[in-house]
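Complex shown without one protein chain; remaining protein chains in place.
Right after this comes chain A.
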Amino acid sequence: MQNTKMTVKQNMLLKGIVLCIIFIAGCAADHTTLPESFVNAAQQSTHTNNWAVLVDASRFWFNYRHVANVLSIYRSVKRLGIPDSQIILMIADDMACNARNPRPGQVYNNANQHINVYGDDVEVDYRGYEVTVENFVRLLTGRTQNGTARSKKLLSDAGSNVLIYLTGHGGDGFLKFQDSEEITSQELADGIQQMWEKKRYNELFFMVDTCQAASLYEKFTSPNVLAVASSLVGEDSLSHHVDPSIGVYMIDRYTYYALEFLEKVQPFSKRTIGEFLQVCPKRVCISTVGVRKDLYRRDPHKVPITDFFGAIRPTRVSTERINVTLANEEDFVNDVANVQPKKEFKIIMEPQFTAELLK
């Protein structure tokens, strides 16, 4: 009896070891069989342009920090080269020119006024009441209403790396917009899936700074999405510090440290997304930063941060001679010289006051 038991056990162990060896061998074999070029190609960046959608979903003065959050990211992407025409900035309330702001036209990330994140050259595409869930989803999915201005459209294509940054007040599975409506994680996932189906992005980096932020990316199923959240489900995302001169919190912890990191990044720096994902350890963030990598095929430690925060413009350097037919300068001069002066005419205006009253 005992003998048979032993043999059965031994048998199983043997089988297990054999299986393990086969499996390991198989794995090793797999690695070697994959062509090197393919592995490398999968890690190469394949995008041709960059877009950023930056959303502050909170209204009211006490949410100053959310505006500072979104402007911090705006400042960074603009500094790293994404032009204003490819940044869609949504700000639900006006903090810079708010009557309560003692420094009109300025929004700072720090009570010591280190960085004016609002800057002197800012273009807000959606502001005030325009920041709604409907407009945000329409923007992502490219279903903007007829006649929408070009600057209010996300005109990305299959080669676009899109950065989506959201900040506001959230909860488990939703993010509030303007304190009156909310977007759920399912709606967000559906929107991104639709973007993928419509070939509106190549890779997508999703950042969210809100309470229980990780719940927002849980429903994602679309490929090539890398997501980072300032806090896990069940955790609050905390603000950094208060400025007594304005009486409200300046900025949230996660974005504060993200900006601190991004300030050191230059357009040609070798910093990677992998490093960026670790900017806010629990010791300083208090909340745990959540990361979702399973939909993303590249190793974040090999992805330059400028793939999402910078912009590329493909250029080829040529040492050869290039023939371009240009009109001669003389032609231009002659064109202008030969222009006949336009006929002057007298400008006569209608009476500027309604005649009926003077009768």
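A few comments on the model shown:
Going forward, a residue touches a chain if its C-beta (ideal position, glycine included) is under 8 Å from a C-beta of that chain, and two chains touch if they have at least 3 such contacts; residues count from 1.
The rule we apply is simple: contacts and distances are computed from a predicted model.
Of the names listed as "E2 ubiquitin-conjugating enzyme", "GPI transamidase component PIG-T", "UBC core domain-containing protein" or "Cell division control protein 45 homolog", the one that matches the UniProt record for the absent chain is "GPI transamidase component PIG-T".
Touching the missing chain, out of A:Val55, A:Ala68, A:Ile82 or A:Val124, is residue A:Val124.
From the options A:Val55, A:Leu80, A:Ala96 or A:Leu188, the residue with contact to the unseen chain in the full assembly is A:Ala96. Within the complete assembly, residues 59-60, 92, 94, 96-97, 103-106, 118-125, 127-130, 147-152, 178-180, 314-318, 320, 322, 324, 329, 332-333, 336-337, 339, 341-343, 345, 347-354, 356-358 of chain A touch the chain that is not shown.
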